[in-house]
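Note that one protein chain of the assembly has been removed; the remaining protein chains are unaltered in position.
For subunit A:
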Amino acid sequence: MVLTDTGIWGVKKLVEHDVVQSTIGGLRLYFRKVGGEVLVASGYRNPKDGAFLPAPEDTAKWSRWVSRGDNSVVDIQPTFPDRSLVVKPDMPFRLVRGAQTKIYVSVPVWVVVAVDGARANRLLAVPTEVLSNTWFGTLREGELCYWHSSGFRRDASPGSFREDRIICPLRIYNQSSEDFPVEKICLRLENYSLYYDGQQLWSDEVRISYKGPESISQVKVVGKAPDEAPEARLLATPLKEMKKSFAAKTFSSIREFSGLTGQ
């Protein structure tokens, strides 16, 4: 399933030598067609004045692609970031033992550029926001993730999110014997599906059972459109198909990283 001409997503027609631009959140993409080749450049919004730079004139800042077909259209589709994402609430909270909560995390979308309307002719994937790197794990092992300081929302009212964000509903259950401080969560985006309800991008609901600091959390990806957008269309299946639930280290506390006394 692909999005076609729905605002920022879909197909853009290319005309020889003309520059076509497309803006998704803080990212602007520029396209040119020259002699059957497709040239792509990108730029980000200046955080100080909110303006974009014009299309670069220096040819070194463009990437050139020679593909099959006549490359007369480019297709812009959303996708998840290419790594797991660690999110931290603006205000950490504690989940009492036995309690559960539902929160909504907004994930910056990545943009896939393909030619001639087929994902198989994918050229590149570009983030709409440059995210910092972070490490999820210990100093001896772990994984490289992106970092996003997202507000954890408790509601998903229409219009409260942005079109360049994917909303991930998380339901967290505290099945441990003590209160659980929610400080950081690692979202393994490769296991999520992507949905679109006409205005907003969604992932499927993820249910996380916290079993204590020394145990591994049980994660279940529901595998269908979330309750908040039941009519949303499936855009992409997970990059990595997993069993319905899997065990994964999802939470970590700040005290694991001392930076000085290192393990």
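Basically, a residue touches a chain if its C-beta (ideal position, glycine included) is under 8 Å from a C-beta of that chain, and two chains touch if they have at least 3 such contacts; residues count from 1.
Keep this in mind: contacts and distances are computed from a predicted model.
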Just go with whichever of "ABC-type polar-amino-acid transporter", "ABC transmembrane type-1 domain-containing protein", "Membrane protein YesL" or "Mechanosensitive ion channel family protein" UniProt uses as the name of the absent chain. "Mechanosensitive ion channel family protein"
Pick out which of A:57, A:90, A:141 or A:231 touches the chain that's been left out of the picture. A:141
Could you tell which one of A:86, A:221 or A:236 touches the chain left off the display? A:86
Missing-partner contacts on subunit A, residue numbers: 86, 130-137, 139-142, 144, 147, 184, 254, 257-260, 262
